[in-house]
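All protein chains but one are shown in place.
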Amino acid sequence: MDNIKIGYIGGGSKGWAWRFMSDLALEDSFSGEVRLYDINYESAKINEIIGNRISEQKDAKGKWRYRAVKEIGEALEGADFVIISILPGTLDEMEIDVHLPEKYGIYQAVGDTPGPGGIIRSLRTIPIYIEFAEAIKKYSPSSWVINYTNPMALCVRTLYAIFPKIKAIGCCHEVFKIPKLLSLMLKEKEGIEVNPSEIKQNVLGINHFTWVDKISWNGRDLLPIYGEFAEKYYYEGYEEEKDRWKKDFFASANRVKFDLYKRYRIIAAAGDRHLAEFLPWYLESPEKVYEWKFSLTPVSFRKEQAKSLSEMSEKLAKGEMDFPIKPSGEVGVQIMKALLGLSDFITNVNYPNLGQMEDIPKDAVVETNVYITKDKILPIYSGKLPYDVNSWVLRHIMNQEMILSAVLDKDRELAFRAFYNDPLVESKVSWNTARKMFMEMIEGTKRFVPKYLGGEK
Amino acid sequence: MDNIKIGYIGGGSKGWAWRFMSDLALEDSFSGEVRLYDINYESAKINEIIGNRISEQKDAKGKWRYRAVKEIGEALEGADFVIISILPGTLDEMEIDVHLPEKYGIYQAVGDTPGPGGIIRSLRTIPIYIEFAEAIKKYSPSSWVINYTNPMALCVRTLYAIFPKIKAIGCCHEVFKIPKLLSLMLKEKEGIEVNPSEIKQNVLGINHFTWVDKISWNGRDLLPIYGEFAEKYYYEGYEEEKDRWKKDFFASANRVKFDLYKRYRIIAAAGDRHLAEFLPWYLESPEKVYEWKFSLTPVSFRKEQAKSLSEMSEKLAKGEMDFPIKPSGEVGVQIMKALLGLSDFITNVNYPNLGQMEDIPKDAVVETNVYITKDKILPIYSGKLPYDVNSWVLRHIMNQEMILSAVLDKDRELAFRAFYNDPLVESKVSWNTARKMFMEMIEGTKRFVPKYLGGEK
Amino acid sequence: MDNIKIGYIGGGSKGWAWRFMSDLALEDSFSGEVRLYDINYESAKINEIIGNRISEQKDAKGKWRYRAVKEIGEALEGADFVIISILPGTLDEMEIDVHLPEKYGIYQAVGDTPGPGGIIRSLRTIPIYIEFAEAIKKYSPSSWVINYTNPMALCVRTLYAIFPKIKAIGCCHEVFKIPKLLSLMLKEKEGIEVNPSEIKQNVLGINHFTWVDKISWNGRDLLPIYGEFAEKYYYEGYEEEKDRWKKDFFASANRVKFDLYKRYRIIAAAGDRHLAEFLPWYLESPEKVYEWKFSLTPVSFRKEQAKSLSEMSEKLAKGEMDFPIKPSGEVGVQIMKALLGLSDFITNVNYPNLGQMEDIPKDAVVETNVYITKDKILPIYSGKLPYDVNSWVLRHIMNQEMILSAVLDKDRELAFRAFYNDPLVESKVSWNTARKMFMEMIEGTKRFVPKYLGGEK
Partner (left out) sequence: MDNIKIGYIGGGSKGWAWRFMSDLALEDSFSGEVRLYDINYESAKINEIIGNRISEQKDAKGKWRYRAVKEIGEALEGADFVIISILPGTLDEMEIDVHLPEKYGIYQAVGDTPGPGGIIRSLRTIPIYIEFAEAIKKYSPSSWVINYTNPMALCVRTLYAIFPKIKAIGCCHEVFKIPKLLSLMLKEKEGIEVNPSEIKQNVLGINHFTWVDKISWNGRDLLPIYGEFAEKYYYEGYEEEKDRWKKDFFASANRVKFDLYKRYRIIAAAGDRHLAEFLPWYLESPEKVYEWKFSLTPVSFRKEQAKSLSEMSEKLAKGEMDFPIKPSGEVGVQIMKALLGLSDFITNVNYPNLGQMEDIPKDAVVETNVYITKDKILPIYSGKLPYDVNSWVLRHIMNQEMILSAVLDKDRELAFRAFYNDPLVESKVSWNTARKMFMEMIEGTKRFVPKYLGGEK
């Protein structure tokens, strides 16, 4: 199969796109063309150069042609796969999302899924995804669409709401952290070296608030060993490299996960910084966050990161350096391979609930294992969450539905109601204060918020 | 129909039983025998005398024979109807339920449904209802069972969990307050006198956290007038008799209802004191409660009430006074009449969800309108709640399921998890503090808590 | 309420329209304007005259203005209610529907719902209803739509498939025959005179293949008396006027109903001629039909009927006769009154399944009781059918879905598969013979069949 066509929306992205190019280069069973579409055409053009350079590297087994395109239709027409990975708005808007609420005492570690930041981000992302869904319906209705943008669940939910026959999933690597963690534990306690991919887990929940209720390796139940570590390292925390969380904004000592295990006897399967945003009690104050041993990623850091990626981009384009071809840890390329029928694959993805999760409304986008085979994503039944965990999951699902309705029905009051119903908001401020904060956040991000929700777009 | 048999569990109750006797006396289309069963046989015996006296009064149109019985089987055998109205434990336990949490800063207005008190009450009530369900299965599997005990939803849920073919409903008069309130508004604003029973409403939710999303009279939508009053009297409150809430523990100025309307654009249909217990923001402190213009009913008041009822009971039994025959405001007798096929009736009852509420799990006990006809309770489709309201309803339903499972599986840790997942608890205290409070409450009510949950029973 | 607007699609209809006008004239609680729209404008114009004459009659309590309109939009714009009652195609097409299959040994008593005739009729009706749904969406999205056209379930199903937010029901008087029949039985057996409207029944099933599993009067279960009559008159049959079925094509001796009761212990609630078409064993031959004591209505008879109605139409328009104002037996006007909030009403209607029938797919159009109140149709839970009855109902529902898909997806092969899956067809002829018959029927009705299904339209 050497004529596969991929349309890449957000194809000018730095870092993420290159890792994807690298994954493609590592796979030799299929190849073809990648059309890079981006609202910033220049950056797509640069990635065209970078991508083609990667293809030319000797260790590139899969040879792909990269081509920047000016219209979304050019990217989509005839595509076998559509990749979406965009930044909704700019980091300036993200700064509002994450940091403005701090003056009201609301702290967020990421700010891209729930929380006041996640909701404001959603209000500018959903209108964009409505357009994507319409474009896909028009240009490539039978393509498989793989989304990487956050808020993950709402992006995927929007695609299905607008074009119900779309074939779309959302991919996220957070859950893979659990097998990795278990392999560390096995090594420490018993000296066994286990490849995380051999550890089998049952995944259920929603993106970034995902859970694992069964996990085993080679016939052995691994929950007991996790429980042991959770207890032993409850206060101290546990990580591959001690105190890495102090210098790496994306790391943690897993204390939040251990606390959740102590409460619910089930493994929370995402980074602590994500998990903490779904519940009202881990983000009380920066001091508390420090005690829980994770960080609040400042957007200033992301801006610096963006700057160095920009510099790297130049160098890559000029050929002053090579992008190293090595696995990114994402499974997008394996998923494409399975959808082409070349090798069945089971992994966790974000997909509308067809019954794979019980006690969760149909159509809500849930994250569970699926069986991927030729041209099919088939959800695997995953059971149900403990009632208390489920009550929080349901609250976030209700909020997602409310946010989506707010955009579809152009109902600003509903958007605010979702905002207030977020646990981080509701647990900290009054209805009236929340409204003030909401207005300020809309104002601060107005360039990307539709007029009907109070913005300028 | 003059040979109807009613088994009354809790038949020694004071006050409530007499009003039921009075309602029976007012209905002339059916009559028969009432068997009074109570764990306190003496009080049943006294009610036998009082009941028969009421039957003898001249204005008693329905003539019933009352008979105290010593065994539950005697009450149930061959019964057409079973009435259950009990106090689980004594007022001393209720004192623990309601007041012990105060030292942790948790205030409750009633303490019999959600909240720490509601949950501890549930832990001693469910085991009793398991026995009732087994007795009904054994002695009178085809009787209609009408429950009045709180926690309403969990009592009814338990009956169905143990004996799925039971024909049981739960009745509560809280919802009737809304038509009454609207009739006051119509009178004040337009001088129209409307009988509340002519006001039609669509009811949905769970007991004591019930909602009305459509209400009309004679073809006229009444939501706008409710909205007007909610706005106009938002700060001042609105009640039939001004400031009655200051002297009557069961009254309120409806400020909580108006605030809920402002937020959700739907009418909350229960007393403010009940509604406030389902959400974390109305019961912050006694001062806040005062501002919201309702009261925290002290159990000491209930004890005084019990004392005067006891004195009245003596007088009634000795014939020193007559119990006045007048409508109680409850619709139990109308429901029985409809079930006998004598007159169809539509009213709101608590019943397992067969689909009458959307976005709510099947089998959860919900409160909606039902159509009652000969030997049938047929739920009427009621639609769904706004997402934010529903997220709170779902949390309480998840908690109810967890409490029931805790008792059925004899799992004390699960009981505590439900306790912690209650909004009044979770929003105020930490996991560890909650556990301390939980243990104290179990200890304080241990005479009535099963051993497997940490009590002595 | 004297400004109600009704849009009447098929407003030139003879007979049926006049009875509707008469019902309107009998109701004094609301009035307004009726806009008559018909593809035959002339006949609408004549009905305008007839309608206004009826309004002028002295015994007309409700005074309505009738007005023929040329465009469907004129009828719909601002309408409170939309009435649809049309003949899809002409009686010439119906002749093909009903009589062409006879040469293949397939006999039909009506030919407008299931059976080869019903299916061919559906193929020309659904495209028309797609247009109606689009017009309603455009001109009067919040009107209540009451459909009277057959195939009832598919007409209503199409409206919802095209415009999911439509507020539409289907009305049919067949079910009312059961209370009437029971009142006859009560009178014969016990000399009691009962108004059929006092008899309460639980209705469930699909239109023309509807069932009653509970029926009572004044607290008395009437199933036993029905059972007695079904047994006693099993061979002879039972009807108000003996042997009326021999001269009235619409009458029967209820033998099919009694046979169904003998088999399934549940009352089949439609005329025998309709019921017989859903099962393969009552219509074996004209002789067998005679034994079962009902008739195969010849379309020639309908043509004669049409002729005399045409003559009557002229007389009415010219004022040579008055149309008698008396109740038609239809409940459309009562339904409108209830929807206006003037008087709640419970009756059976055709409505998408929201859970009111168990073991039936969601969204299938089922016929059960509903509670009608201001601006709301609320289905009443009706339980489920016996498994064997349900297996036949499900087959017809699957067929309906298949027919609808065939039209929506423009898939002629699927249309044929539905045709073959009809019990009357499948039980009598082979796949290949059925295809021949199908082609002939399409050919014979081609003027009204869309091109994509093999017709000319």
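When the chains are written out, they are named A, B and C in that same order, and each has its own residue count from 1.
Everything that follows uses one rule, which is that a residue touches a chain if its C-beta (ideal position, glycine included) is under 8 Å from a C-beta of that chain, and two chains touch if they have at least 3 such contacts.
Predicted model, so just to flag it, every value in this text is computed and none were measured.
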| task | Give the labels of the shown chains that the missing chain contacts, considering the complete complex. | result | A, C
| said: So one chain is hidden, and I want to know which residue out of A:2, A:102 or A:221 touches that hidden chain in the complete assembly. | reply: A:221
| request: Specify the residue from the set C:90, C:285, C:310 or C:391 that touches the hidden chain. | output: C:391
| remark: Note that chain A touches the absent chain at residues 1, 200, 202, 214, 216-221, 340-342, 344, 346, 354-356, 358, 369, 371, 373-376, 378-382
| task | With the missing chain put back, which residues of chain C would touch it? List them for me. | result | 263-264, 280-281, 359, 361, 386-388, 390-391, 394-395, 398-399, 401-402, 405, 417-418, 420-421, 426-427, 430-431
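Following the convention adopted for this analysis, only the chains that are shown with their structure count from here on.
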| Taking each chain's centre as its mean C-alpha position, how far apart are chain A and chain B in Å? | 45
| message | Quick check: how many Å separate the C-alpha centres of chain A and chain C? | response | 53
| query | Got the chain C residues that touch at least 2 other chains? | reply | none
